[in-house]
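Just one protein chain is left out here, and the rest sit where they should.
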Amino acid sequence: MIEHMDVAVFGAGRIGTIHAGNLARHARARLRYVADVNAAAAQTLAERHGARTSSVEDALADPAVRAVMICSSTDTHADLILRAAAAGKAIFCEKPVDLDVERARACAAAVRKTGVTCMIGFQRRFDPTFAALKQRLDAGEIGVPEMLVITSRDPAPPPASYIAHSGGVFKDMLIHDFDIFRWILGGEAVSVHATGGCPGLPDIAAAGDLSHTAVTLRTSTGALCQINTSRRAAYGYDQRFEVLGSRGLLQAGNVRPTQVTAWSEQSISSDKPEAFFLERYRDAYALEIEHFLDALSNGTPVRTTIEDGIKALELAELATQSWREGRALSIA
Amino acid sequence: MIEHMDVAVFGAGRIGTIHAGNLARHARARLRYVADVNAAAAQTLAERHGARTSSVEDALADPAVRAVMICSSTDTHADLILRAAAAGKAIFCEKPVDLDVERARACAAAVRKTGVTCMIGFQRRFDPTFAALKQRLDAGEIGVPEMLVITSRDPAPPPASYIAHSGGVFKDMLIHDFDIFRWILGGEAVSVHATGGCPGLPDIAAAGDLSHTAVTLRTSTGALCQINTSRRAAYGYDQRFEVLGSRGLLQAGNVRPTQVTAWSEQSISSDKPEAFFLERYRDAYALEIEHFLDALSNGTPVRTTIEDGIKALELAELATQSWREGRALSIA
Amino acid sequence: MIEHMDVAVFGAGRIGTIHAGNLARHARARLRYVADVNAAAAQTLAERHGARTSSVEDALADPAVRAVMICSSTDTHADLILRAAAAGKAIFCEKPVDLDVERARACAAAVRKTGVTCMIGFQRRFDPTFAALKQRLDAGEIGVPEMLVITSRDPAPPPASYIAHSGGVFKDMLIHDFDIFRWILGGEAVSVHATGGCPGLPDIAAAGDLSHTAVTLRTSTGALCQINTSRRAAYGYDQRFEVLGSRGLLQAGNVRPTQVTAWSEQSISSDKPEAFFLERYRDAYALEIEHFLDALSNGTPVRTTIEDGIKALELAELATQSWREGRALSIA
Partner (left out) sequence: MIEHMDVAVFGAGRIGTIHAGNLARHARARLRYVADVNAAAAQTLAERHGARTSSVEDALADPAVRAVMICSSTDTHADLILRAAAAGKAIFCEKPVDLDVERARACAAAVRKTGVTCMIGFQRRFDPTFAALKQRLDAGEIGVPEMLVITSRDPAPPPASYIAHSGGVFKDMLIHDFDIFRWILGGEAVSVHATGGCPGLPDIAAAGDLSHTAVTLRTSTGALCQINTSRRAAYGYDQRFEVLGSRGLLQAGNVRPTQVTAWSEQSISSDKPEAFFLERYRDAYALEIEHFLDALSNGTPVRTTIEDGIKALELAELATQSWREGRALSIA
């Protein structure tokens, strides 16, 4: 007899919809409540999966609710984490914890104090390709990792209105890449240098942000990481990294929708990468929910903790400072 | 308000389990009954998805049942098709319709007479890669198709006991490839030549069958098809084809579990293909069920009819004869 | 002190020009004479490399000439082989030995009797990719070879006038593929089936020949070979083969001019294969000349003998017969 775990989803937008669907398809979970300031969106999502709408208060007050998934806008994350922790609910929260590092640290303190499980949505660690690479790296296949090169590009820039409230590209976009850096090289940064530009995207410059960035990190062991990102890639969503080790290289490539190759008078061509993150990380989103539910069932730790969320946020803040001040920063 | 469609699954083995899972995850279907001569298997599968076990008789007698999925052993297919058609149920049946062409034709006649929907499980037509290739071919991307080369290899041979009752490799294994031939070249064969051998697999020779085959088909327009198959491929399940047209080539490649590439002192290497058909055609199995349910909902025709099943079976029979008689056959 | 070997080239056409250039660049060879019925062509080629024009008679009469390269039209091969053998010259002759098997056998007899070295220009065996595959196959990397699939396509058909005197596609084009079959599977055919058509190329049908062929060969050990060829491939010269063994597969791919990959809004694309045989086999032509000169210097046997030429020719003749008679042929 399988016991179902009741879950409330806060936020019925794009990513909340993904998570609710994965919950609904999961044999062990039951989507109980959907809460959103947009009542119609909450209603639609709840109906699709036989759940009910609710306020955050009511959901947190229901003792049947074992876990909450925080998929609402970034500025609500910290408050919801604090309230959910106080209510003793297990928490899954989308990145970033908060744009302000101090507030994020306060959340982490609350999580530690209450002892609730809290997982941050760094879904890339659950991507089958990235996870397989990590496993082979840990198994020693290429010896000691020495250099990591991350390419991370969105297909098209968000609207200027989004940029203005995003916290800047380092917190909004590269936070995932900073997490990959820590996960793959397995150490903390001792220096950060970040620079960038807005070639061809003056609106982003006008909003005081960068469309293209180039970040360099160094760890205490002398391992290096270069991250290059762009808000625009005509060919789609580009998510690759490769790690050089003392005995070889492991490379994580993009995922293509199909394996069709066309040979024409012009060239030999294959599919572009998956269009954007919802497609590229479709499996990863399902697998991270499965991991979260497994951790709750088995009482095992989650792979991406709130501490990981804070470490990535700190790097994003340092990168922002490095860029603004035009200098490399050492980390004490 | 979504209306659910009740379905009975006959056969709780490997493929029945796949189809039942896809039905259970589908928003519009409801798995109502599972029937199997192995009562324990039926029980396990039914429980997993909140369905009930039943006899075939009872399932067919229940007016709530809209459709049946025939996933039992090949020798039961014809009988179940005839009974389901008589009961007015929509039918999804795994290939082959029957090992005997005459019996298969009788089934088709019954389907025509009763007017029920009957779809044969040629899941490859629903594989995202194969389907995308077909769409591009139909859109004229490479002009007129002139030559099709199919490579179809299993990772390891089935046990000799299976071979003995399989109807022979052409009906058991190549039937899918004969369907691909008809689907891609869009015409019927006017000549068939088949040969083969059992290099390194004497057990299969002893069972009077072939482990490796080489088949050549020609259509009335002069288009050619070569099929090469093997019951054993050390590197996994190999499912590729390529079609040459007057203006280019379209190639359908294997699917790899991950996009990791390893660069070592020896070589640059990537994943082998998916292990076997359950993995390779995982998406295809889900998509064919979706297609079947859509066809029932919308009253539209199915893509893989019982006539397709019979045409493929006829080619399998001709290929068997060609091999046994050591000669090429013309088709009147 | 390096001793130079003097060579005469008979035929100043496309392939004679290639061989003369490779001789001229070779440290150990000296191009002494060029003979051609087209005196201007002979003159141009001779001048380019500091050689002299001559008649065949004079070249064969000059004791300084150690070897001759027969690059003239097919109908002159047999006569020139016989005369060169009689003159005691080492012979390099382009394929085919002759369109008539009996005449070719007479040439082989003369070669055996006089004991001169005679190498046939199956340059594919010297292609770095094909040769590396063969070496790995012989080293046992994939166990025993069981099935060979050859794809061999020209970019565009020759003029109808050429077709008419070509001896037919099996002798003109597939002779190379028959040689690959023997070389890779390491055995002789016990059955041959050939068929074909002229989809979209009615001029070739009108000339009584095939533009597209599909050939199946079987060896005494049960190993199979499928060859598919076309006189037209919009995407260029397609020269691939793959061999399945009991422990894996070895695949020889096309060669691309550059390693540039373009990622666009439409697709990810790379170069088409090399344009035609002069580009694709550029290295192979140089390496076969080097092999020929090495064999002469060292008194070692050549890799592609006149017997190989005759075996391939016999298969071409059987394939022609199989196609004409519409039946599979057993080879006693």
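Per-chain residue numbering starts at 1, and chain names A, B and C are given in the order in which the chains are listed.
The rule is short, and it goes like this: a contact is a pair of C-beta atoms (placed from the backbone, for glycine too) under 8 Å apart; a residue touches a chain by one contact, two chains touch by 3 or more.
What you are looking at is a predicted structure, and each value in this text was computed from that prediction instead of being measured.
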Listed residues B:S264, B:T300 or B:S330, member touching the removed chain: B:S264
Option from A:A41, A:V101 or A:V149 whose C-beta touches the chain left out: A:V149
Touch criterion as defined above, residue of A:T195, A:T305 or A:Q321 at the omitted chain: A:T195
Absent-chain interface as seen on chain C, which is shown: 25, 128-129, 132-133, 136, 141-142, 247-255, 257-265
Contact set of chain A toward the excluded chain (per top definition): 142-144, 146-147, 149, 151, 153, 191, 193, 195-200, 212-214, 216, 218, 221-226, 228, 230, 232-235, 238, 244-249, 326-328, 330
Where the unshown chain meets chain B, residue by residue: 233-235, 262-272
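To be clear about the criterion, only the chains that are shown with their structure count from here on.
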Nearest-to-centre chain - CA centroid comparison: B
Farthest chain (mean CA position) relative to chain C: A
Rotation angle superposing chain A onto its copy chain B by C-alpha atoms, nearest 5 degrees: 180
CA centroid of chain A to CA centroid of chain B, Å: 39
Between chain C and chain A, distance of the C-alpha-averaged centres to the nearest whole Å: 57
Junction residues of chain A - those touching two or more other chains: 262-265
